[in-house]
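A short worksheet on the structure shown next.
Removed: one protein chain of the complex. Kept in place: all other protein chains.
All chains are identified by letter, namely A, B, C, D and E, in their written order; residue positions are counted from 1 within each chain.
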C-alpha cells in the first residue's frame, strides 16, 4: 500500500509517466511512504464505456467534457 | 459522487446508453442527486477474464450463464 | 454478473433499498439479465474520505456539493 | 458474494483457469462458501497502465519486477 | 502486482488469515509470483450495503444467502 487506481480517459504514455511520478512523490513527501510501496493503476475508458448526467461520453459535446 | 462502476459482459452501445439513463434517473428520483453528479463506468469483461464457481466464463455452458 | 459498485455519501436504508430495486429492474428490462445475477454494493464514504477539486468534502460548503 | 477482483499482468488462459479453481476452492474450504457464490474478475494491465515507485512498468528493468 | 480485492461479508480474523495464505500460495504456485508481490484487500460489507436480485442483504431470508 498505497494502491492508487485511476479511472480516466485514454492519455499518452508520456503524460501517464509524469503523472505517476508526481503522485508517487506526493505520497513520499506527505505520508512519508516508501517509493517502492506506491503502485498506480490506470483504468482507461472511452466514451462508449462512461456516462455522465445520463449521457454516454461519446454522445456528449466536447464542451460539456 | 455518486460514482457507479459496473462489471459486466460486453453489451452494445444502445443498451449501455439506455441503462445509463435509467440508473441516473433512479439516483435523481430516489436520492435527489443532481444529474451532473452521477457518473457510470462500464468495465466489460469477457469469458477469459471472469470465472464463477471455479469455472472460467468461456468454459461454462451458456445455460449456466 | 453484472456487479454494480457505487461510491456515494451515506444514505438511509430505505433509499438504498429503493435504489437497488430500480437498478436491478433496469438491468432486467434493458439487458434481459436475470434478477438473481444482479448484485449492488454500496461503498459509503464521508467528507473526510473524499475530495473534489482538491478540497476535502468536509471542507466544501454544502452549496458546492 | 464473495466477489474477487484481481489487478495483474496479462496471463494465459490455462493459468487463469487454474488460479480461479484454487481461489474458489479456498473460499469453499475456509469460509464454507458455496462454489456458485464465488466470482473472480481478472483486470489485466500492461506496463503502460501500471507504475511502481514512480516508474511505469514498461520502463522498469525486468529484474525490478 | 497482483493486487486482490475481495468484496465479502464480514469474517473473523482467523478465517481471513487462512484465506490470505491460500490465495497467496495459489499465485506463487500457479503464476510463479513472488510472495512479497501479492497483496489482498478485504472490503467487508454488511446486509445494509449489499443487494442481490433487487433485495437488500438485510431483507433476504438466510436460506436465499
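Just so it is clear, a residue touches a chain if its C-beta (ideal position, glycine included) is under 8 Å from a C-beta of that chain, and two chains touch if they have at least 3 such contacts.
Remember, it's a predicted structure, so these values are computed and weren't measured experimentally.
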I'd like to know which visible chains would be in contact with the absent chain if the whole complex were considered.
A, B, C, E
Contacts of chain B with the missing chain: which residues?
1, 3, 39, 41
The missing chain sits against chain C at residues 7, 43, 45, 48-56, 58-59
Considering the whole complex, not just the chains shown, which residues of chain E touch the missing one?
3, 5, 13, 16-17, 20-21, 24-25, 35-36, 38-44
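Assume only the chains that are shown with their structure count from here on.
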Note whether the interface between chain B and chain C is symmetric in residue numbering, meaning over half of all numbers used appear on both sides, and answer same or different.
same
Max Cα-centre separation from chain D goes to chain C
With chain centres set to the mean of the C-alpha atoms, which chain is at the far end from chain E?
A
Starting from the mean Cα coordinates of chain A and chain D, work out the distance between those two points in Å.
20
As a quick test, compute the distance in whole Å between the mean CA positions of chain A and chain E.
25
Give the residues of chain D that touch two or more other chains, as numbers and ranges in rising order.
1, 3, 5, 7, 39, 41, 43, 45, 50
Arrangement of touching chains [line / ring / star / complete / other]:
other
What pairs of chains are touching here?
A-B, A-D, A-E, B-C, B-D, C-D, C-E, D-E
